[in-house]
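Entry: chain A
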Amino acid sequence: MVNGVVVEFPALKLMLLLPALGVVFNLFLGRRAGRAIVNVVSVAAVVGAFLLALWALGELLALPAGSALKATLWSWIYVGPLQIDLGLRFDALAAVMTLVVSGVGSIIHLYSCGYMGEDPDYARFFAYMNLFTLSMLVLVLGNNLLFMFIGWEGVGLCSYLLIAFWYDNAQFAYNGRKAFVVNRIGDAGFLLGIFALAAAFASRGLWTLDFAAMREHISLVSSAVATMAGLLFFLGATGKSAQIPLYVWLPDAMVGPTPVSALIHAATMVTAGVYMVARLGFLYQLTPATMEVVAAVGAITAFFAATVALAQSDIKRVLAYSTISQIGYMFLGAGAGAFGAAIFHIVTHAFFKALLFLGAGSVMHALGGEQDMSRMGGLRRKLPVTHATMLVATLAITAVPGFSGFFSKDEILEAAYVSGHYWLWGLGVITAGLTGLYMFRLFFLTFYGRSRVEAARLPRLHESPAVMTIPLVILALLSLGGGWIGLPAGMLWGDRIGEFLRPVVGQVKSVPGLEALALSAVASAAALSGLVLAFVFYVAAPGLPERAAAWSGALYRALREKYYVDELYDFLVTRPLFFLSDVAFDRVIDSYAIEGLVDGAAAAARGGAAAIRRVETGNVQHYALTYLCGALAVLAYCLYYSMRHG
Partner candidate 1 sequence: MLTDLLIDAAKAIVAVLLVLNLATVLLWFERKGSALIQDRVGANRAAIFGIGRRLGVPNLGVTNTFVADPLKMFTKEDFVPDQADRFLHTLAPFLSLFPVLVTFAVVPFGDRLIVGSRVIDLQVCQLDVGVLYLLAVLGIGIYGAALGGWASNNRWALLGGVRASAQMISYELAMGLAIIAVVMTFGTLDLQEICRRQGGAWFGWLPKWGIIYQPLAFLLLLTAGIAESKRIPFDMPEGESELIAGYFTEYSGGKQAAFMLTDFAEVVLVSALVATFFFGGWQVPYLYPEGFRLPGIGSVLLPNLVVAVLGVLAFGLKVVFFCWLQILVRWTLPRFRYDQLMYLGWKILLPLGLINLAATAVVIVAVAS
Partner candidate 2 sequence: MTPVSYYLVLGAALFAIGVAGVVIRRNLIVIFMSIEVMLNAVNLTLVALGRALGSTDGQVMVFFVMTVGAAEAAVGLALILAAFRSRHTIKADELNLMRW
C-alpha cells in the first residue's frame, strides 16, 4: 500500500523548536518583556510553525503519493533490542493535522492577543498556549506510539492548565482537575494499549513502536490482541475526544478562556482521539468488532450530545455538546472505515467550530463575560461582523449544502450507510436534524428576537476589535470554502483530500452517484428541517419553546440536567471512592500499617544510631586514625595483590 519514499527533512525539528522557544521565552522572560513582545513572540512561534508546515507540505506534494518526510531529534530509549528514537514523520495524515493545528492555532493565537488583552497573566497564558501547540505537534508528528504519547500527555496537561487558568476560582480549578482525572482514565487505556501492542510485536521478535514498522508487520498481531489493543486505544480516545463514557469533562472545560475552548476543546486536542484511531487504522481494520464499537459509540454519542445541547442555555455549553456530537460523527466515520472522511471532518470542524467559539467569545467580550443565552438576543445590529461570521459557521455545522460541514458530514454518513450500519446511519441523520435545531436555536437566541441583555450592559455593547474580528473573517472564509477540497468523487476536481490521505488511511468503497445523491438529500433535508424548526420556535413563535418544554416535562428536565450523568458518576464512582479512601485507607491502612511501618523504621534507625553513634567521638585524630587503618588495609591488599601477580 505504501509505495512512496521517505525523505530526511530537518526543518521538521524547527517546527517543534519554534513553539518550544515561545514557551521558554514566555515562561522566563514574558512578564518582564511586556505584553506587546509576548504577543508578537507567541503568535510568531505558531505562525512560523504554520509556514514551516506549508513548506513541508510543498515538499511532500512534490514526492510520489504515499511518501513521508522524516527527522530524528534524539536517540531516546535503547534497551537491548528495543530502540526508540524521538523521531518525526510528516506523511499525508500528519500534514493535514499539522496544518490544522498550526493554522487554526495561529488564528486563535492572534485572536487571543485581543481577547486576553486585559488579563494580567497574559505571559502564562501564552506560555501554555505555545506549550499546547508544541505538544499537539509532537502528538501529530511523532513517528512512534511512545513519542506520540508524550504529546498526548502534553496536551492533556495543557488542557488542565488552561481550564484552570483562572485558578483562584475554586469551581474552575475543580473543573480543571476533573478534566485531568477523566483524561487520566483514558490515558491509562492508551498506555495499556501501547504495552499490549509492544508485547504482541515483541513476542514475535519485532521490537518496535514505530508506526511505519508496525503497519508493515501488522500481520504478526493476532486478532484477539488487536481487538484488545484496539479497545484500549479507543478508551484513550474516548477520554481525550470526549466520547461516551468519558465525555463528562468537556462541558465543564468551558470555564477556561474562550480561545482555549476554541483551540483545545473544539478544534484540535479533542480530535486527537480521532487522529489516533486513524493513525492506527491498520490495527482497527484487523478487528471488525472494534470497528463496530467505535462506530456505535460515535453515533450514540453524536445523538446523545445533540439532545443535551437542545436544552442548554449557556452558549459555550451548547457549543461543547455540539463538539461532542461532531466528534461522535468522526468516530462514526472512523468506525465505518472512512478514516479519510473522519479526518476531513476534523478539518472542516476545526474551521467552523473554532469560528463558533471565537464568535461566542466575541459575543461574551461584547457583553462583558455573559454566557447565558437567555440574557442575549437581538445582537445582530450591534455585532454585525460576529453575526455574519457566526451565520456562516452555523450553516456549516448544520451541513447546509455548499458549506464545508456538508461535504465532510455527507462523506461520513455515506460511509456509514455503505458499510451496512443502517441504524447508525439513521441515528446520524436524526442527529443532523437535531444539529440544525440546536445550532440555530443558539444563533437565533443570540442574534435575533427581543434584546434580553441586562440594561447595565447595553451602553457598553460594542463590536470586538480588529485583532479579534479578522480571525473571525478568516475562519468564516474557511468554513465557507474549506469543504471544497473534498468534493464527492468525480465531481469537478473530486475528493482531493481523500486522495491525498488515501495512501495512509486506505480507501472505502463508494456508492453509485445517484444513490449518493439520494443519501445527501436525506441528510440535508433533515438538517434544513432542523433549521426551519428552530426558526419557527425562536423567531416566528417565541412562546412555543416554553409550551413544548412544559409539555415534555420530565424529558426536558432530563435534557437540561444532561441526563443526570454527572450525578450518576458521582453516585457510582466518586462517593464510593471517597468513602473507601476515608474509611479503609485513611483510618485503617494509613494509620496502622503505613504509619506503623514508618514509625518502626524511624525507631529502628534511632536505636541503631544510638548504638553506633559512640563511634563519633568528635576527636579529629580518632577519625584520622580510623582513616589510616582503612588506608593500611587497602595498601596491604595492594601489596598482597602485587606479590601474587608479580
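Keep this in mind: a residue touches a chain if its C-beta (ideal position, glycine included) is under 8 Å from a C-beta of that chain, and two chains touch if they have at least 3 such contacts; residues count from 1.
Regarding selection, all candidates are chains of the complex that A comes from, given by their letters.
The structure presented is a predicted model; accordingly, all values stated were derived computationally and were not measured.
This complex places chain A in touch with one candidate out of 1 or 2, and it is 2.
Against candidate 2, in their complex, chain A makes its touches with residues 613-614, 616-621, 624-625, 628.
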